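So that we are looking at the same thing, I have put the structure below in structure tokens.
As you look at this complex, bear in mind that one protein chain is not there, while each of the others sits in place.
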Amino acid sequence: MNIMKKSTETIKFRVRYQETDQMGVVYYANYLVWFEMVRTEFFRSRGVAYRELEKEYKIFVPVVESHCRYKIPLRYDDLVTVIADLIEINERYIVFDYEVKNDGNLTTTGSTKHVFVNQSGKPIRIPEFVLKAFK
Amino acid sequence: MNIMKKSTETIKFRVRYQETDQMGVVYYANYLVWFEMVRTEFFRSRGVAYRELEKEYKIFVPVVESHCRYKIPLRYDDLVTVIADLIEINERYIVFDYEVKNDGNLTTTGSTKHVFVNQSGKPIRIPEFVLKAFK
Amino acid sequence: MNIMKKSTETIKFRVRYQETDQMGVVYYANYLVWFEMVRTEFFRSRGVAYRELEKEYKIFVPVVESHCRYKIPLRYDDLVTVIADLIEINERYIVFDYEVKNDGNLTTTGSTKHVFVNQSGKPIRIPEFVLKAFK
Partner (left out) sequence: MNIMKKSTETIKFRVRYQETDQMGVVYYANYLVWFEMVRTEFFRSRGVAYRELEKEYKIFVPVVESHCRYKIPLRYDDLVTVIADLIEINERYIVFDYEVKNDGNLTTTGSTKHVFVNQSGKPIRIPEFVLKAFK
């Protein structure tokens, strides 16, 4: 029997005033910040607190590629849902897809690709306990 | 005779302390901020001050897509060069490619695609004076 | 009989990776962002959605003074509590005091002073419905 683990994580929050620009909408770089927030929760809810990964294991997970499509602008105080979906994982890298929603509407999509590196920045094989926790 | 206008623009500045994160490198969303800075100069040096575009013409140039590849991390106080290259322009959208360099090394590449919209957010045909100035 | 309304508002959230700097702690400007977040909730919970104030009434509430004392640094993923306390309100301005706490410890204090202005930036008398809602 094969029990599939859920590959997604969801966070909800309100758009900060600071996140808007003079166009009156969320500044486009902030979506990457939100992607990082939902990744943090993805890691945590699978027992791999990202904070511990850095502190205990001296393992870091830098981004090597990011992509974002902006369909509908978001505004101050909007109640936003961000969903991360781990769509690829192997020994060398992981890829997340993201969906940003407001009031049921898909406003933004994106993806990020990450490697795992040691303290001196050298890429390493993704640790077994991470592979196990994420798959 | 066909005199080609230069399609690139370059800015130089130092990495701010605020732009780093606890990994000790530039946080990945900040590259999009830098892309916007060089776009501002691209517009200005072609006689189309983006600020006037918004204020006088009520025309806005939101991003509809962004992409970034992170090759070499950048650090606090690094002297950074960002180059924008307008690689596509037509009546409906423009596309910029970006290169980020430090000390001669290419550290980051990216691209953004933009449409032009009016005050109510409706896409418009790119104004003739912009097409003329950019081509 | 005089029923005092509570003058405080509280929010809770986790420190974002983006909010850290290379010292490994929360960058000092971010506390002002957090103060703004708790102000938003302060307004909302008293029936004066700040968003509506701007959109419906064309009233804005810029800061004219800010102050912050940093006692204990905060780190990525810390669970943070921010409390706003409206300590002064009259026809011309309002003053908030703030406390930031982590795990029961007071880490940061601050204050901001705000005026109310119309769309052209002119200071106005604070509207009666705001005074009533806040007192």
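Read from first to last, the chains carry the letters A, B and C; within each, the first residue is number 1.
The criterion applied here is as follows: a residue touches a chain if its C-beta (ideal position, glycine included) is under 8 Å from a C-beta of that chain, and two chains touch if they have at least 3 such contacts.
Since this is a predicted model, take the numbers as computed values, not measurements.
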Message: Quick check: which displayed chains does the absent chain contact?
response: A, B, C
- request: Specify the residue from the set C:Met23, C:Leu79 or C:Ile124 that touches the hidden chain.
  value: C:Met23
Statement: chain C positions in touch with the non-displayed chain are 22-23, 25, 28-30, 32-33, 36, 54, 60, 62-71, 73, 121
- prompt: In the full complex, which residues of chain B touch the absent chain?
  reply: 13-14, 16-18, 33, 36-37, 40, 49-51, 75-77
Field: Missing-partner contacts on chain A, residue numbers
entry: 17-18, 20-25, 27, 29, 75-76
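Heads up, the rule we're going with is that only the chains that are shown with their structure count from here on.
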- request: Using the touch rule from the top, point out the two chains with the most contacting C-beta pairs.
  value: A-B
Message: Centroid from C-alpha atoms only, then distance chain A to chain B, rounded to Å. What do you get?
response: 24
Query: Just how far, in Å, is the C-alpha centre of chain C from the one of chain B?
result: 34
Chain B: positions in contact with at least two other chains: 22-23, 25, 29
